[in-house]
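And then chain A:
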Amino acid sequence: MVGGAHPILLIAVPLFFVFLIVFFSSFFKGIVKYLPIIAFGINLIVIYQLIPEVLGKGMVISTTAGFKPPLAIDIVVDRLSLILAAIGSVLGFLVAIYNVSYIDEEPQERYYALFTLLVTGIIWMVVTGDIFNLFVAFEVTSIAAFGLVGFHRDQGAVEAGFKYLVMGSIGGGMLLVGIIMLYAATGTLNMVDLAQKSVHLTFGQKFLAYSMIFIGLGIEGALFPLNAWLPDAHPAAPSSVSAILSGIMTTAAIYALYRLTNLMFDYKQIYTILLFFGLLTLIFGEVSAYFQQDIKRMLAYSTIGQTGLFFFAFALDSANGFQGSIMQIINHSVSKALLFLVTGGMILRIGSRKIEDFAGLGRKMKFSSFFLAIGAFSLMGLPPFFGFWSKLKIIFAALQNPNFFMVASVVIILLMSVVEGAYFFKLLQNMYFGKPAENLQISEAPAGILISFTILGLILIFISVYPTPIINLTHQVANDLMSKSYINIALRLGGL
Partner candidate 1 sequence: MNASLELLLATPFIGGLLAFIGGKVHRWIRNLIAIIFSFATAFEIIGYYNVTIKGIVWGKLFGSDLILQTNPITWLFLFIVTSASFLIVLFSIDDMRKEEDELKLDAYYMYLLFVEGAMVGIVLAGDLITFFMFWEIMSWTSYFLIIHGGKRSMAAGYKYIIMSVIGAYAMFLAMAMLYAKAHSLVYTDVANVLLHSSPAFVIWTIVLLAIGFFVKAAVMPLHTWLPDAHSEAPSPVSPLLSGVLIKMGAYGLFVVLYGLISVKLAGSLMPSVFSTPLLLYIIQWLAALSIVLATFLAIMQEDAKRLLAYSSISQIGYVVLGIATGTSLGVAGGLFHALNHAIFKGLLFLVVGAVIYRTGTRNLSELGGLIKKMPFSFVALLLGIIALAGVPPLNGFVSKWMIYEALLQKKEVFLLIMAFVGSTGAFLYVYRLVHSIFLGQLPKKYENVKDVPILMQIPIWVLALLTIVLGIMPGLAMNVIVKGMAFFGFKPIAYNLFGFPQGTAMGALTTINISAGLAIAFVVAWILFILFPKSRKVSQYDNYAAGQVVTEDLKYNYSYGFYMSFSRVIKPILKWSIERVYNYWVEAAKIFGDYYMRRIYTGNLETYNAYIVIVITLAAAFVLLGGKIW
Partner candidate 2 sequence: MVIDKIFFTIITPIFAFAVGLSFMMIKLKVSARIERRYGPPIIQPIYNILKLLLKEENISHGVIFSLGPVIALAGSILTVLFIPYAGIKLFTGSGDLIALMYIMVIGSLGMALGAGESANPNASIGISRALTLMLGYDLPFVIIIISVVLYYHTTNLADIVAAQAHGHWTLWSLPLSAIVGFVVAYGALGEHPFDIITAPHEVATGPMVEYGGKHLGFLVINHAFHIYIEIALFVDLFLGGATNVLWFYVKMFAVFFIMMLFDEVYPRFKIDDAVRFFWKWPTIVALISLIIVLVK
């Protein structure tokens, strides 16, 4: 159907590599750790080929199994999906490089298989055009994540993994219930089809389904109060996995929520409720992060806070809000992944996750510290980093129609930004100017780690100083969401 590239390859190739990893693990173990790099390298090429077409036409659709939609499962890549899929592939590729130096614990083949599965699931979630397929991808992701959180197999990891397992399963169940309710009401699972058919449903009918879906995706997407597993799970996982979890997995779930809300549940009441969820998530995330002693926990709580911020922006239900939200997603994914990757390398060297033990690292691990600082700055929204532009956009969007509630929300957001500044500056100060506990003899992070976060850091610097393409792209995406062009283009391109 598509001349250049098949979006289906985004999923098919890595899945094939998962199989390869398992296959090779029994007799050619040495190659296993490089397979994910190849897998996501291919993904990047696919994405690169997709770019002109998606940007030009607005969407690329590919169907499977020879059926026509709505019967067939279709893969739909529009601009928003492309952004998320690109982030997923880039992070997957970089973390795959990172893994080479980082993972030395056995059983490695399982780690690599699950890791590849995790990233594949995430990409799958953002490119699918079918709601049941979404659930499958969701479950694939979750299962891979359960396994990876518990990968260290110490008590904390197992406990965290178990908590995550329980809550994630509830979430999966809820999502499934929601999907079933929708299917029962409309008789279709194709998103475009659903969007059209669900117009006839009443708000009350839809709302219950929506709450189920919301809970399911909210648990995965770290919305307060459903996010309680996250502060345990993200730190417990290996840092490479934390980067994926914090950087893109929660975001992917939020993406799914955006997509479904936008397509089927586009009601003012719903957006108003979501506003509160966004704000609460922001407050609880940031305030909790301030009190953490463990750097990874701090970053995990910060993820919650960031999620709240971009969810809030989405719930503004305006083009500016959508744009701000997506810009913030990009910022968060890149910066937070960067932070987790860098701290992973640091933790590897100093063997501690306590913030106070990071004292004096600024001189010992110059590159790591530099990129940590950049990631933190971007998250705080300090100019000239990308976070500044996205925060600017969000605040501007929130005050588009200033009323008391919006001004109060903005005040809260800004206050939370102060809190965010408070803990990040505490970390940076300690890192750069703190006195090392004893005569610390450590070297820079290993090559694989260094390469991966350097590339990610350079990407962040690049989009910081040259944000125009992303601002333009997100502007288009916001307009797509506003005009629901997903449906129109999909219809035109035969997505249905």
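General remarks:
To be clear about the criterion, a contact is a pair of C-beta atoms (placed from the backbone, for glycine too) under 8 Å apart; a residue touches a chain by one contact, two chains touch by 3 or more; residues count from 1.
Regarding selection, all candidates are chains of the complex that A comes from, given by their letters.
Everything numeric in this text was worked out from a predicted model, so none of it was measured.
Applying the touch definition to chain A and the options 1 or 2 in this complex singles out candidate 1. Of all the residues in chain A, the ones that touch candidate 1 in their complex are 162-163, 166-167, 170, 174, 203-204, 207-208, 211, 214-215, 218-219, 225-226, 228-229, 231-232, 269, 273, 284, 287-288, 290-291, 320, 363, 366, 377, 382-384, 388-389, 392-393, 395-396, 398-402, 407, 410-411, 414-415, 417-418, 421-422, 425-426, 429, 432-435, 471.
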